[in-house]
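First the structure, which I've put down as structure tokens, then a few questions once you've had a look.
Only a single protein chain was left out; the remaining protein chains are all shown in position.
A, B, C, D and E are the chain letters, set down in written order, and residue numbers restart from 1 in every chain.
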Amino acid sequence: MIDTGTTAFILICTAMVMLMTPGVGLFYGGLVRRKNLISMIALSFIAFALVSIQWVVCGYSLSFGPDILGLVGGLEYAFLQGIGMDGDGIPDLLFVAFQMVFAGLTLAIVTSGVAERIKISSFLVFGLLWTTLVYDPLAHWAWGGGWAAQFGALDFAGGTVVHISSGFSALALALVIGKRLGFGGHGMEPNNIPLALLGGALLWFGWFGFNAGSALAADGLAANAFIVTNIAAAAGALAWLCTAWIRGRPGSIGMISGAIAGLVAITPAAGFVGPMAAVVIGAGAGLFCYGALVFRVQRGLDESLDAWAIHGMGGIFGALATGVFAVAAIGGVSGLIDGNPAQLLIQLVDVGVVVAYSFGVTYVIARVVDAVMGLRVTEEEEYVGLDIAQHGESVRV
Amino acid sequence: MIDTGTTAFILICTAMVMLMTPGVGLFYGGLVRRKNLISMIALSFIAFALVSIQWVVCGYSLSFGPDILGLVGGLEYAFLQGIGMDGDGIPDLLFVAFQMVFAGLTLAIVTSGVAERIKISSFLVFGLLWTTLVYDPLAHWAWGGGWAAQFGALDFAGGTVVHISSGFSALALALVIGKRLGFGGHGMEPNNIPLALLGGALLWFGWFGFNAGSALAADGLAANAFIVTNIAAAAGALAWLCTAWIRGRPGSIGMISGAIAGLVAITPAAGFVGPMAAVVIGAGAGLFCYGALVFRVQRGLDESLDAWAIHGMGGIFGALATGVFAVAAIGGVSGLIDGNPAQLLIQLVDVGVVVAYSFGVTYVIARVVDAVMGLRVTEEEEYVGLDIAQHGESVRV
Amino acid sequence: MIDTGTTAFILICTAMVMLMTPGVGLFYGGLVRRKNLISMIALSFIAFALVSIQWVVCGYSLSFGPDILGLVGGLEYAFLQGIGMDGDGIPDLLFVAFQMVFAGLTLAIVTSGVAERIKISSFLVFGLLWTTLVYDPLAHWAWGGGWAAQFGALDFAGGTVVHISSGFSALALALVIGKRLGFGGHGMEPNNIPLALLGGALLWFGWFGFNAGSALAADGLAANAFIVTNIAAAAGALAWLCTAWIRGRPGSIGMISGAIAGLVAITPAAGFVGPMAAVVIGAGAGLFCYGALVFRVQRGLDESLDAWAIHGMGGIFGALATGVFAVAAIGGVSGLIDGNPAQLLIQLVDVGVVVAYSFGVTYVIARVVDAVMGLRVTEEEEYVGLDIAQHGESVRV
Amino acid sequence: MKMVCAVIRPEMFDSVKTALEADGVYGMTVTEVMGRGAQRGISLKFRGKVMPVELIPKVKIEMVVSDADVEKVIGIIRANGRTGKPGDGRIFVLPVESICRVRTDLEDPAGP
Amino acid sequence: MKMVCAVIRPEMFDSVKTALEADGVYGMTVTEVMGRGAQRGISLKFRGKVMPVELIPKVKIEMVVSDADVEKVIGIIRANGRTGKPGDGRIFVLPVESICRVRTDLEDPAGP
Partner (left out) sequence: MKMVCAVIRPEMFDSVKTALEADGVYGMTVTEVMGRGAQRGISLKFRGKVMPVELIPKVKIEMVVSDADVEKVIGIIRANGRTGKPGDGRIFVLPVESICRVRTDLEDPAGP
């Protein structure tokens, strides 16, 4: 039976999560150099459009089709065969749509690692392979009845599937494609901070649909997920702000990065922990990801827009924190503090496998695409900027 | 009896559709020259405000009042007399609000045809006449129990009422007001592509409310409408992107135009066709509207921001596609492929009448307003730009 | 018992109101000088993050805890003790979240009074004191069972709590912190009108969640609140536009200011008046706030972004209009026209007390913070701009 | 060596640029500016009141060229940037003492 | 013919423009720039550390005027753009060799 309230909720949440994709595009676009602003926004749209089609063709089935050895779903639902307007609580088609916008967003986050230097044709090929070979299995593991779910790993709204995977994939991709010309020596200041803040605002907004919607019901659990999401974002923003302050000035980009770190970290935990744990998780993630970012810069890694530091490391932090702070009274599972240390171990294993799988497979895909068609634009095109070189457009002064 | 789930859904959908109007403003604003950016955004707000008042005064009643000869509604509900907080499924007042935001958006789309040259006072007068004499009857025909509904024409969310009507009205208006000074010879590059992309993102987001909300229930049909909307948008974006690529470079404006073309085309079909048909409709609309745009440019028509090519022609494509791809299992009506060729004929007649009516009546209104008070600003004002000339404001470099 | 439809509705409304805070930031940011654009957006985020934490620590309890003498709530719910996922209609935690986003937004509005000159550290301290000592008691009075509620004062969605309080607090703050350097003589044109209009659009959108959500149910009352909200905004926009036109040119900033004035004024009334009253309230607020703004400028008051003129005075107008136009058939209470002149008196008293309390207490807090740590940046920092001086960031030309 | 500094209509920029290209003039620095000139002749009437004309978006092109090329460049700009209406713009020629590249340490007296 | 190039406070631009207007100086090209000058004297202290001052938004006005008008224009800018605090700006005078219009083929020796 379909519940109209729940269906209404998930319909809107799906739309809100969709808005996160251009949110990522605006956020990233504001952070790159002016000559690549359009490129970043366009990549996010292209990622979303590409995955939307792949999803109905085979992605959904690979993720949520009948389990094959705990690793991937079967192709029974390819082309959405047999998926209809009925369902349990919500229409099946709506579940497909809700999961679709997650998949699209995840690929958009990955563009961080190739910002300002990816060839658009190669991105299309890479993206198709990546969402099929990395995202779909991961989604199956956690939510489609795969091994991680069977194993008891907790991931409420996508800490592993969306954030660890996109963060470590961005890192692998960045290693394969190489640093931007002049990285390190050259100044590469954000070209449009207000735009980045707007993107961040859309992310914060959409994240409510992302986390609360993952309750798949308009109920108390959704409410819990909602409020802890906001609390973690706020705590992350303030924590990063203050840390940056101690070491210099409290920049707005730091503040919004902290908010995103908090949002990432609360993602796997949102249906398992309470508001006070959310303060700790959010603030902790702000500090932890700040540290990761500093480390990344010191190591001279050009994972350009910090999907690794914020989504990847924030996702790890959140997945482990879930194992620490989960309370049976909220999500039915206890964590370390609530007397179940085993859960933390389960989380650790899950994190380890997801990190290894997403980094490893992405690395291989990226190498293959690079060998076959070249991931990167020419030096001239990079100098001229992708807006002109790839899209034939430009942002006026 | 009011259903809280459905009511919740339509309340939020109404808000989402409202956001499409500034979305159109930002989209159009990004595409014009810098000296008219504020003007385009302001026109969209003004259109929306104007129609909001007209709607409660008489627009709603003309559209949804007791049928008069299948042509228009009576004035029984003028000033919302007798419309209350009760209703069937949703409160009657909510239905009024939901339909109000459609009407406001439609007039905003029409501003495409007069971009960078309309006198604001004349736009107020034109807008009032247009929404009353064109939009309200069309809404009555399709949804208020008028002849088109009786005749069996399918228009789920406004392919004819909103898109064909606004597209062909923009064309008529463009013919009356004439080309922009220097059109053809002068470069008239978009001044702010990121802003246009942001506007496009808001449109895509709001369109979920537009199409899924048109189910007027939070149910399987809404879910179907939601997912086909996204699929068509994605397919349209990719189709246009690739076509533009073959002939040059894959610009982001093309991509987002393709997405809008797909959204337009799926609008009448969203409650009648399934996901795979949506791929075809979206991609087809991308190609078709691309062709229409090229045709428009070749013919030297200054329908400046392509409401005709995208909304008008996309609406035609979608209305006919509905007649082709409709499946009884989804919306209760079969189309050509499902064994009911008559439906395509019905759609054809409906399209023909709506094209003729909206183009013709708009042309007459525009001529009258032009004769009485002049539609167009002076040559000096056009040169200076409407931001300064009409609003006394300007966008800094 | 939890109703899924209502819960779905309030969940989404909460997210929509959250989006209003960056909406305020973008609106304000577009209106200041370029060197303070980032600062304004950042202040809104910081206000929101700060209040989010304060709210779960003690704010909620002070507002909605067990009543103490009608003045403030007790600390029983500090740290959200005893607040769970159950509830009446909606989960208790969701009510906490819904009220949280109101509190955060209100502090963001107050930044109007200190735009382009506040020290970020002092803002943090001031904000914490303000939300605790001003906002929380006011929320308790109106909605937490305090004296105003007992007294019968009507405030549907926060005319007094949010708007009068933020407006008059901004004024008090502006008086304490003093005028911007060069105010009056220097030109201080908006640096980015399109951004301000975008912010205004997000406000308009979010306001549906604000007002309709305040029905705390997805029902006819919510629908009424929704439609009157839109009508008042439209009427306000047109009224201000026309007034500005008579005295010069119809600027877009005036238009959006009028819309906000209409939205403010309908806020306390949304659940008590009908659509036709909304036209009058919206248009009246547009005129009234326009007058207040002109007065403010003539008096040389540097309440920089007109929270006082629009939120403060608009709030007063709306609170009194509620006493005039309330109809028993809608919200169960009659106003002047419906035969209950006493209600207007009650509203007057309520307004008087709230004006005095918020202005007075804010003035004292501001003086204390100023004395202890200085509210204002140095003259050099103000000249350089807060983006660089406070955040170490800047907006490129 | 001279700097030819042309302030023209944004709408004509593309054709001017293309024409310069066609004639082998590549080096240029372009700025979006606001300008006011002969359009002082333009008066916007507003509610009966004549409003002062504000600044209008223009594009400024700076080209450093050899003395010999100045006339050619001016000719190209005029030929391709003209509409014949007020607002077409002005060209200023300024003396340049020297020009060099950042990429190498050599002087660059031969011009662009 | 000279180009008077004034870099002033954005806040003072309106009054300078109006004053120039009042004295018959219409032609101008305006650019939003970032600048650094005597505000090097300004030091922002941050957590005890003195931070280097960054670039601050300024408005650059370029006016080509006849030699005779240079002093008048400078006087007007000074009179109307001054606050007396560091940051008021600088005026540079550059020589101009010739000036012409795009709209016609005539030289324009008489200046703006």
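Rule of thumb we're sticking to: a contact is a pair of C-beta atoms (placed from the backbone, for glycine too) under 8 Å apart; a residue touches a chain by one contact, two chains touch by 3 or more.
This structure is a prediction, so every number in the text was calculated from the model and none was measured.
> Taking the entire complex into account, which one of D:Val7, D:Met28 or D:Leu55 touches the absent chain?
From the options D:Val7, D:Met28 or D:Leu55, the contact with the absent chain belongs to D:Met28.
> In terms of residues, what is the contact footprint of the unshown chain on chain A?
33-35, 182, 185-189, 379-381, 383-385, 388-389, 392, 394, 397
> Since one chain isn't shown, list which residues of chain E touch it in the complete complex.
With respect to the unshown chain, the touching residues of chain E are 2, 6-8, 31, 33-38, 40, 52, 55, 58, 60, 74, 77-78, 81-86, 88-95.
> Which chain D residues would touch the chain omitted from the figure, given the whole complex?
Counting over the whole complex, chain D touches the hidden chain at residues 3, 18, 21, 26-31, 64, 94-103, 105, 108, 112.
We adopt the following convention: only the chains that are shown with their structure count from here on.
> Can you check how far apart chain B and chain C are, centre to centre, with Cα atoms defining each centre and the answer in Å?
Result: the chain centres lie 33 Å from each other.
> Starting from the mean Cα coordinates of chain A and chain D, work out the distance between those two points in Å.
So the centre of chain A lies 47 Å away from the centre of chain D.
> At least two partner chains per residue is the criterion; list those residues in chain C.
In chain C, the residues touching two or more other chains are 3-6, 8-9, 12, 34, 192, 198, 248-249, 392, 394, 397.
> Touching at least two other chains at once: which residues of chain E meet that condition?
31-32, 51
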